[in-house]
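Removed from the display is one protein chain of the complex; every other protein chain stays in position.
Entry: subunit A
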Amino acid sequence: MISESEHPLTGSDVNKNLTLPTSIEDSKPRIEGKIPNGKINHLNDENGRIVRNISTDQDNHKMDLVAQCTCGSGVQHSNEVDNDDESSEHLLCESVRRVHIESQLEDDIKEIDGISYTVYESEKQMPDIMRLITKDLSEPYSIYTYRYFIHNWPKLCFLAMDKEKCVGAIVCKLDMHKKMVRRGYIAMLAVDADYRRKQIGSRLVMKAIKGMIADDCDEVVLETEITNKAALRLYENLGFVRDKRLFRYYLNGVDALRLKLWLR
């Protein structure tokens, strides 16, 4: 056995030693985290056009976004989407309503609505992450699975904290796929059941994507059950599309969809 040096493993150290499979097909993380339903709160601006619910500091930026809107000026933007009843579910999944991403997210997200977003720092956070994610999974991961991702890519692991309590976590990796493409992979995402429908999941994903972009990522992928409507909504609202259908991917016979966000 080769012993590592005394500091915690960093991504670059470990990458030299580990034989990393180049294909996601080698592993099949089952991601079933229950996540916010991506409900978007709309406000009308003075012209009756829809913008996101954002703080007053950002008004100027907001006006810029609205001005950049590429629909013809004669086109009316619609009013608040009602996400509550089942019949409008399809509207969210397939809707092409304008979605202006929170302008605050142009800058780094540190704290919003009392929830702070931090990057992984130490093994001390591992139990929280595991506890949060294990709750929502039907198949158990050993601690090594978590360590594999988090020790190799700590900068792609983010936690959502309500003061001292961890209420959300995302775990990812980023490496070469088939020697050609730098592919980011979202392995796990979970939000505490009491903190759902607050955009926490979406913000964690945004943080992760930005982290991946900063590291020269070409595309971001994940798999999710075709029946996991909440996950599909969350990611599709962020611009992910369905790249592949995988029959009987999960052991219970359910199909999966590979979702992908092409960055370039």
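Operating definition for what follows: a contact is a pair of C-beta atoms (placed from the backbone, for glycine too) under 8 Å apart; a residue touches a chain by one contact, two chains touch by 3 or more; residues count from 1.
By definition in this document, contacts and distances are computed from a predicted model.
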{"item": "Undisplayed chain, where the name is taken from the UniProt record, one of \"Protein MAK10 homolog\", \"Aminotransferase class I/classII large domain-containing protein\", \"Isocitrate dehydrogenase [NAD] subunit, mitochondrial\" or \"tRNA pseudouridine(55) synthase\"", "value": "\"Protein MAK10 homolog\""}
{"item": "In subunit A, positions touching the absent partner", "value": "1-4, 6-9, 17-21, 26-29, 68-72, 75-78, 90-91, 94-101, 105, 122-124, 139-145, 147-148, 151, 206, 209, 213, 226, 236, 238-249, 251, 253, 255, 257, 260-264"}
